[in-house]
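For this depiction, one protein chain was excluded, whereas all remaining protein chains were kept in their positions.
Now for chain A:
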Amino acid sequence: MSERYSRQELFSPIGKDGQSKISRKHVLVIGAGALGTGSAEALVRAGVGKLTIVDRDYVEWSNLQRQQLYVEEDAKQRMPKTVAAEKRLRMINSEVDIQASVLDVSVEEIEQLIDEVDLIMDATDNFDIRMIINDISQKYQIPWIYGACVGSYGISHTILPGETPCLHCLLETVPMGGVTCDTAGIISPAVQMVVAYQTTEAMKLLVEDYHALRKKLVSFDLWKNHHTAIGVDKLKKEDCSSCGQSPTYPFLSFENRTKTAVLCGRDTVQIRPPERMNRDLEKLATILSEQGGRVSLNPYLLSFQIEKHRLVLFKDGRVLIHGTKDIAKAKTLYHRYLG
């Protein structure tokens, strides 16, 4: 199959040597939404050795406009994103070792996934998880690439432990509310642009061409025709508790973690039980159908529509409560139907 990567090998900064390095690397993609499907497809086509992708969500119709690995059938069946993504990625390149799991990642999950990972791609949608990724990256000395977008705007920064300022240095505090969960919509070219920045930096890292790294925080607005790249090295803090002289990795400690989360722009609250569970979905389907709502079941999740709310239950115990942004209201519904 030497033809497959011929154009990439002709590109001299990669070459045959670079291609062989790419084929020995393992990338962890956290999130399988717009950015995650874009990054995963690019890296799998590029011939990365192993790709692990994780996500907690399932495919909905509103995803199809920009989440490039999914098709209508996935939305119809409410397929978990990583199940649908894995299927498509294997069709694209069967040579890549693809590991996909339906998982809501927090500290323990990432620590279990991190073994032998060379690079972490951020494709998440909130800063809680990004600060955890940032601390993990520092603790295990694995580079990660921040990327985010909203509307026609996007931003990316490459974090190399020991070299660049980390996300904690840049943000100082975790952004709350509006910044995390925007309702301004999104156009797919903004996603593609962030994916292009992230995956190009990823390729440079995978072929170990460190001199070629951008070394700047980049942002753009495609609709307003803006583009900005600024050097942020001066913001690296010696006393940063994530990347400084004596790090404590504050975001890996229990107190800083959220168990409930309002999902980005979706009128949905996720509730995550403190312990991982193995829910018997069929049994629950029987119980819930006696409550008067409408129940539908696939092998991965159970959907329960009751009045204007919809509860989606995953095997691992998580529940998405659609139709509210109010965490208290969501908890009420959770406890009403699930005890």
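The definition used in the following text is that contacts are C-beta pairs under 8 Å (C-beta built on N, C-alpha and C of every residue); 3 or more make two chains touch, one makes a residue touch a chain; residues count from 1.
In the analysis below, contacts and distances are computed from a predicted model.
Participant: Looking at UniProt, which of "Septum site-determining protein MinD", "Carbon-monoxide dehydrogenase medium subunit", "Sulfur carrier protein ThiS" or "Energy-coupling factor transport system permease protein" names the chain we cannot see?
Facilitator: Missing chain, per its UniProt entry: "Sulfur carrier protein ThiS".
Participant: Looking at A:Ile14, A:Ala34, A:Leu205 or A:Leu302, which residue reaches the missing chain?
Facilitator: Per the contact definition at the top, the residue touching the missing chain is A:Ala34.
Participant: With the missing chain put back, one of A:Val232, A:Ile306 or A:Ile327 would touch it. Which one?
Facilitator: Answer from the full complex: A:Val232 touches the omitted chain.
Participant: Among A:Ile120, A:Cys149 or A:Cys166, which one touches the chain that has been omitted from the display?
Facilitator: Residue touching the absent chain, from the options given: A:Cys149.
Participant: Would you write out the residues of chain A that touch the absent chain, in ascending order?
Facilitator: 31, 33-36, 122-127, 130, 147-150, 153-155, 170-173, 175, 178-182, 186, 194, 217, 219, 221, 224, 226-228, 230-232, 234-235, 264-265
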